[in-house]
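Note that one protein chain of the assembly has been removed; the remaining protein chains are unaltered in position.
Order as written gives the chain letters A and B; numbering starts at 1 within each chain.
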Amino acid sequence: MKKKYRVLGLFSDFEEAFAAIADIRQYKVPGVSVDDVRLMSPIEHPEIEEVLGERPAHVPKFTLAGAIFGITFGFLFLASAQANFLVQPQGGKPVVPLPSNIVLTYEMLILFGVIFTVISFLTLSGLLFGKKEKLYSEKIAVDQIGIIMELDEDTFEPLKALFRQHKVLEIREEVIK
Amino acid sequence: MSLNNILTNWSRYRKGAEEGGFHEYEHQWGMVVDLNKCIGCNACSVACYAENNLPVVGEKRCGKNQAMNWLRIERYWDEPDLEPYNATPSANIDAWIEGNPPAKKTELKPSMPSSYLPGLLEEGGQNFEQRVGFGGTKSEFQDFGASFLPMMCQQCHAATCEPVCPVAATYHTPDGLNAQVYNRCIGSRYCSNNCPYRLRYFNFWSYYEDAWPEPLHMQLNPDLSVRDKGVMEKCTFCIQRIRVAKDKAKMEDRKVIDGEFSTACVQTCPTGALVFGDMQNPDSQVSKLWSYHQVERGKTKQSKQNKELRGYRVLEGLNTDPSVLYLERVREV
Partner (left out) sequence: MKYVNEKDINEEIKWAQINTDILQSLQNPRKAYWIAIAVCLAMLSCAVVAEVYQYQTGLGVADLNRPHMWGLYIATFIFWIGMSHSGTLLSAILHIIHADWRKPIYRFAEAMTTFSLMTAGFFPMLHLGRMWNLYWVIPYVSDRGIWPNFRSPLVWDAFAITTYLTSSALFLFIGMIPDLAICRDNVTGWRKKLYTVLSLGWQGTDRQWRHFRKTYMLMACFLIPLAVSVHSIVSSDFAMSIMPGWHVTSFPPYFVAGALYSGCAAIITLFILLRYFFRLEEYMTVALMEKTCKLTFAIAMVWTYLNLVEFGATWYGHDPVAKEVLISKFVGPFAPYFWAMMFFGSVLPFALAFEKLRRHMPTMMIVSILLNVGMWLERWMIVGPTLSHAYAPEAWNFLWPSIVQWAIVFGSFGWFGLLFLIFVKVFPCVSMYEVKEMVFHRRREAHAEVAEKFHRRAADVQQATGRPSVEGA
């Protein structure tokens, strides 16, 4: 049984971090795939994430689902409430008046769209009760970028060498098993 | 099942008042007010106070316009202007909205006696118009004295107060009445704001605490409630009397007879200026008067053939479809 390690490399130079990932991507370290690389950064880095390859973010699908749910549920809820409350025909208006229901349905669309978006965000991004990274440095919240990945004995040293080559500031590691 | 309910009854639920609406009316209570006969004695208003447990709010609150006079006699003091209608806006709104300005301009101007508005008059002793700052110059009173306009809830069929209530506390009954459910009212007062006649009255205070000091509370009408603070109220066409009459008719297995009962104001009017009845009954006095004066429900503009006919409904052009017909006062010029 090979030993497993978890490694976190902290870089202050984003370009170097970027280059390190680019190297991993080009298999400079045999046996290490870019798919295992996780990046931790203080700000949004769409351009660095580019080099990580396409990774899914399915939030918009849930948003759409929420919006559609909001429309259908909203309208049916209103209409059925009105249809069961016949004492209310008022002001010469029909029992199910479309103009007011459109207004309210629109609000329901947005409300459920937002709620679905937020819930899917919290779930998919692993916040709240999701799994967190075991290695974390407070420096990441300041100005450093971290590359974290799980490795086995064979790839452990070469990767560290790669990190050092790219002027890593600090390497944190722990043995998983 | 609700969904099933919607699908099967969709076309019925989509009917507005123009297509007959959802309701099937059992009655359509209506009224006729003959302004020729009205002498402005306020007996109707007093009767209303007695019948409907209206609190007498006192001078101070009355001065602040917080009185609860469900039926009020409005007084207009101006001589009708005989000049052709000119472009200046006036309060003769019916004519304007109907699109046919009358040959004479009747400037409706509220002119309240000083006892009505102590609060307003205290400051500088100005009269209402000057204080409020509009309404034009103060004209001489007309020779015939004030014109009276008794105003009670018009029981509109397309009532503007109904759709704006957030909790459906005001709704249309199968009797064709515009009912106010005191227990349901939360007091948002939107209905009163949206009533073009301003005929809805709000319990700004806990009137029941001081309006009927002992032993006056003994005279309260047991047939209807005394309203709590924070609810809206208005003329009900004496719905408690309607109830009794309907129940009696039901027990005797007959229809309600026209003239069998009437509202407190109609009963009290010394000159018989007010007539009350069921407009669905074609033989009732009210129906006959409406059809005689060629006024029809559900119209914003009446097509009268005979210009001599005096019937009109207040602010008819707003499409509120009121249930009260007014017969214009005829004056000698």
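The definition used in the following text is that contacts are C-beta pairs under 8 Å (C-beta built on N, C-alpha and C of every residue); 3 or more make two chains touch, one makes a residue touch a chain.
Keep in mind that what you see is a predicted model, and the values were worked out from it rather than measured.
Visitor: Taking the entire complex into account, which one of B:N4, B:N36, B:S206 or B:Q294 touches the absent chain?
Guide: B:S206
Visitor: Just name the one of B:R12, B:K64, B:K288 or B:R329 that touches the chain not displayed here.
Guide: Looking across B:R12, B:K64, B:K288 or B:R329, the contact with the absent chain belongs to B:K64.
Visitor: Can you list where subunit B touches the absent chain?
Guide: 61, 64-67, 72, 74, 76, 89-91, 93, 96, 108-110, 119, 128, 131-135, 151, 160, 163-168, 184-190, 192-194, 196-199, 201-206, 228-232, 315, 318, 320
Visitor: Write the list of subunit A residues that the hidden chain touches.
Guide: On the side of subunit A, residues 15, 18-19, 22, 25-27, 31-36, 38-47, 49-55, 57, 59-60, 63, 77-78, 81-82, 84-85, 88, 90-91, 93, 97, 100-101, 103-104, 106-108, 110-111, 113-115, 117-118, 120-122, 124-128, 130, 132-133, 136, 138, 140-143, 148 touch the unshown chain.
The rule is simple: only the chains that are shown with their structure count from here on.
Visitor: What whole-Å value do you get for the distance between subunit A and subunit B if each is reduced to the mean of its CA atoms?
Guide: Averaging C-alpha atoms per chain gives centres 63 Å apart.
Visitor: So in the complex, which bits of subunit B are touching subunit A?
Guide: 2-3, 5-6, 9-10, 12-18, 21-23, 157-165, 168, 170-172, 321
Visitor: Quick check: in the complex, which residue numbers of subunit A touch subunit B?
Guide: 76, 79-80, 82-96, 98
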